[in-house]
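The complex is shown incomplete by one protein chain, all other protein chains being positioned as in the whole.
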Amino acid sequence: DMVRQEIRKAVEEMLYTYSQDKLNKADFALSSGGAKIIVPLTSPTYEQWPTSWFKLAIAKLTGSGITRGKPPITALQPETHVGQCWPFAGQQGQLAVLLSRRIYVTAITYDHVSKTVAMGTTSAPKEFEVWAFIDDDNDSNEKTDQKMEQKSDENIDYVTSTLKNIPSNQPGSNILDSSSSSSSSSLLHSSGKDLKLGSSPNHLFLGRFIYDINGLPIQTFEVDKWNKPVRAIIMKVNSNWDNPSYTCLYRFRVHGRRADANQNFSTG
Amino acid sequence: DMVRQEIRKAVEEMLYTYSQDKLNKADFALSSGGAKIIVPLTSPTYEQWPTSWFKLAIAKLTGSGITRGKPPITALQPETHVGQCWPFAGQQGQLAVLLSRRIYVTAITYDHVSKTVAMGTTSAPKEFEVWAFIDDDNDSNEKTDQKMEQKSDENIDYVTSTLKNIPSNQPGSNILDSSSSSSSSSLLHSSGKDLKLGSSPNHLFLGRFIYDINGLPIQTFEVDKWNKPVRAIIMKVNSNWDNPSYTCLYRFRVHGRRADANQNFSTG
Partner (left out) sequence: DMVRQEIRKAVEEMLYTYSQDKLNKADFALSSGGAKIIVPLTSPTYEQWPTSWFKLAIAKLTGSGITRGKPPITALQPETHVGQCWPFAGQQGQLAVLLSRRIYVTAITYDHVSKTVAMGTTSAPKEFEVWAFIDDDNDSNEKTDQKMEQKSDENIDYVTSTLKNIPSNQPGSNILDSSSSSSSSSLLHSSGKDLKLGSSPNHLFLGRFIYDINGLPIQTFEVDKWNKPVRAIIMKVNSNWDNPSYTCLYRFRVHGRRADANQNFSTG
C-alpha cells in the first residue's frame, strides 16, 4: 500500500513534467509565445521541381507542379507528427530566430520525430552550431529596454495570443516588425545570408552539438553560462544523418533566464 | 516482480486518465463538441492600439496596426501552449457559453498554461464566479425538448464534426443559430452585456472560486448538486493575478450529467 502510494506520486510528478510541453521548461523560441523567424538570415525552404522536361516547363511557366516544404515557422511549433518539419536543401543550412524575450541562454533543445514512428531518419540534423547576437547598444539602451520590457512583460500573454492581420503563411509575415528592438535592425543590415558567423565580437558562439538519431527524440544541450543577454539566435546545421537532398527540422527550442527587470520571476 | 506489475498497472491507469483530455471527464463546453460562445453576453476581446499619435491615426484610418487577441472560442479549445488564450481588457470580464447539451452541472475546470513554461503569470484569472441560466420554459417544453434532444443525441458526433460554412474567425460566427433552444433566445433579449447576474430567479449561482496560479495548471471545482438542468453558463472574472491591462483565459470546462432521456448513458 505504501508502494502503491509511492508509485502514484512518482507517476504524477513525471506526468506533470511531461504535460508541460514534455520538458517543463519555458521555450523562448516558441512561435505562439511570440518568437519569429529572422527571414534574411534563414536558409530558403526546399522545393522539389518536376523531373521531366515537359513538367518542368509547365512549372516554370505557371508556378504549379512545384512541391514546397512547410515554412520555417514550423520548426518553432510543438507538433512533431511525421511531416511537421521545415526542410532546407542539402546538409548545410540555418534557422534564425528572434526570441520572444531577451534572455541569458542556459540550454537549447532539439526535437525530432521518433525513429520508431518515422519512415526515414536520414534527413535529421546531426552536427549543428548555435550562435547568438549580443545587442550592440546594450549599455546605452539598458534603461530604455527595461522600460519597454516592463510594458511588454505586462502584455506578454496578450501579445502572444494575437491574430496578426497578415496571414501566417503569406510571404513576409515573419519579417521583423518595425516595433522590434534595434539589435534586430542592425542584424538586418549585416551581410544577410552570407553572414560570417564569428567575424564580429557581437557573434556569441553558444556551442557545437550532435543530435543522436539513435537516442531519445527530444535532446537538450546545456550551454555554458554567459553574462550577455541575447534575443537573436541561429541554429546552423553542418551535417545530417546522410540525406544528400535535404535536411528537415522538426523543432528548435531555446531555454534561459529572462534579462529584464522582473528577476523575481521563477522558471524553476 | 510483483512490484513491477503493480507499477505498470498504476502507470497504465494514470496514463489512460491523462490521455482522456487530461481529466477523463466529458467537457460540455468544448467547442469541437458543439459548444458555442454567447457573443452578446461575452466581453469584448482585448485590442492593443499603437502608442504614437502618428501610428494611432493610421490605425484609425486604415484599421491596420491594431493587435487583436484571439477570439473567445479559444477559451473552449484544448490547446494550452503559451499564447493560446482569449484576452479581455482589465481584471473584470466574462465569458458566456452555450453548452453542447443541457446538463446538471457537477463541476467546472479551469486550465491555464503552466507557470513553469509560461513567460508571465499575472494575466491569469484569480477570483471568478460561475452562473447558469435555468430554462424558463422548462416544464411546458419538457416533452418537446426531450424529443429534440433524442434526435440531437443521435446526431452528436456528426453535428460536432461539421465544417461550418462561415469561417470560424469571422465576426459573428459564434452568434447563436436559429436552431438553438428557446432559452438562448430569451437570453438574447435580456439586457445583454449589462445583464445583472442574480437579478432573476432564472439566474443560478453555481459558485465563487479562486484559481491558484501557484497550484497545478488544471484545477477542478466541485459544484453543489442542483436539480435544475442548464445549457447557458457564464464564467465571470472578478480579479486576476495583478495585470492591470488585461486577463487572458486559456480554457474553461464544464462537467455534468446529461439532462435528456438517455439516463442510461454513463460518464463515469
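For reference, chains read A and B in written order, and residue numbers begin at 1 within each chain.
Convention: a residue touches a chain if its C-beta (ideal position, glycine included) is under 8 Å from a C-beta of that chain, and two chains touch if they have at least 3 such contacts.
Worth saying up front: this structure is predicted, and the values here are computed from it rather than measured.
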- line: chain B positions in touch with the non-displayed chain are 3-4, 7-8, 11-12, 15-16, 19-21, 24-28, 30, 32-34, 78, 100-101, 153-163, 165, 258, 265-268
- prompt: Mind pulling the chain A residues that touch the left-out chain?
  reply: 3, 6-7, 10-11, 14-15, 18, 22, 46, 48, 64, 66-71, 74, 81-87, 114-120, 122-123, 169, 216-217, 243-246, 248
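The rule we apply is simple: only the chains that are shown with their structure count from here on.
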Task: Please report how far chain A has to rotate so that its Cα atoms sit on those of chain B, a copy of the same sequence, as a value between 0 and 180° in steps of 5.
output: 120
- prompt: chain A to chain B: how many Å between their CA centres?
  reply: 32
